[in-house]
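With one protein chain removed, the remaining protein chains of the complex are shown where they sit.
Up next, chain A:
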Amino acid sequence: MATTAPTAYDVKLAFPLGAFLAVFFLAPLAVLLVLSFQVDPKGTAYGLNQYGQFLGDAFSLGVLGNTLLLGLKVTALCLLMGYPVAYAYTRVGPRLKSLIILIVLMPLLTSVVVRTFAWIVILGRQGIVNSALMSMGIISTPLRLIYTDLGLVVALAQVQMPLMVLPLITAIGRIDPNLTDASLSLGSGAWRTFLRVTLPLSLPGIIAGSMLTYAAAITAFITQSLVGGGQMLFMPMYIYQQASTLQNWPFAAAISIIFLVAVLAVVMVFNLLGRLSRGYAST
């Protein structure tokens, strides 16, 4: 009988949580799946009607498309603004380092309602942006900033940026400084070194951060509803409306399953890219 190393604990210790999640996480998801096949809320028959209704409806497909597109815009903005923050973090002294990390962590730990509320204060009709522009005489009537696509993307980017910056810091920090030094001393300029050495080698961080930001942006119920307003409908609010306001559980279940599959597909694509990029970055 092999003796177990003293460093490894018994796998049995994980069983209570495994059982807990099987009952309260997996079983509910199974119920959701079953319910999504009900033809009507009374559950008289089972079929693919709910899925047919979603996939055959231009409005529903539009909501799904807009949600996926929103995630793309937020992720792009987070990457564009987050990368320089992570890059700067790896190049500055310890004092600035702790200041940057504190600033990056703050939004992550502040209540999401508070952060979103702040954006209403900034983007509203009497908000800071509008009153600044008006006092400078650039505009005479308040612009509509809130309840617009641009306002929502910026607000979501602020909320999700830490999820992009933290993996980037790890990835950029792992790059051997000798490589960039070599590139510079061999005559490549700063831009070329960045584009040909640093950026490709940080690909695993870019992919990990993009996955987290994307998933968080498309599921961000509160920010979407408060900054997006009633004009723009995204998948989480669509599910909530169908379930709570209209009490149409089978349809809400089917939308949820479609949304789950969409999120999982995105995660799997990112995972695949991550695996490819790790091979690329280590060669």
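Please note the rule applied: contacts are C-beta pairs under 8 Å (C-beta built on N, C-alpha and C of every residue); 3 or more make two chains touch, one makes a residue touch a chain; residues count from 1.
Rule of thumb we're sticking to: contacts and distances are computed from a predicted model.
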Seminar exercise, completed: Omitted chain per UniProt, picking from "Electron transfer flavoprotein subunit beta", "ABC transporter permease protein 1", "Polysulfide reductase NrfD" or "Cytochrome bo(3) ubiquinol oxidase subunit 3", is "ABC transporter permease protein 1"
For this session: Among A:A76, A:I175 or A:I222, single out the residue that touches the unshown chain.
Result: A:I222
Problem set entry | Which residue of A:M106, A:A182 or A:L246 touches the chain not shown here | A:M106
Exercise. For chain A, which residues touch the unseen chain?
Worked result: 5-18, 20-22, 24-29, 31-32, 35, 80-82, 84-85, 87-88, 98, 100-122, 124, 126-128, 131, 154, 157-158, 161-162, 166, 169-170, 189-191, 194, 215, 218-219, 221-222, 225-226, 236, 239-240, 243-244, 249, 252-253, 256-257, 259-260, 263-264, 267
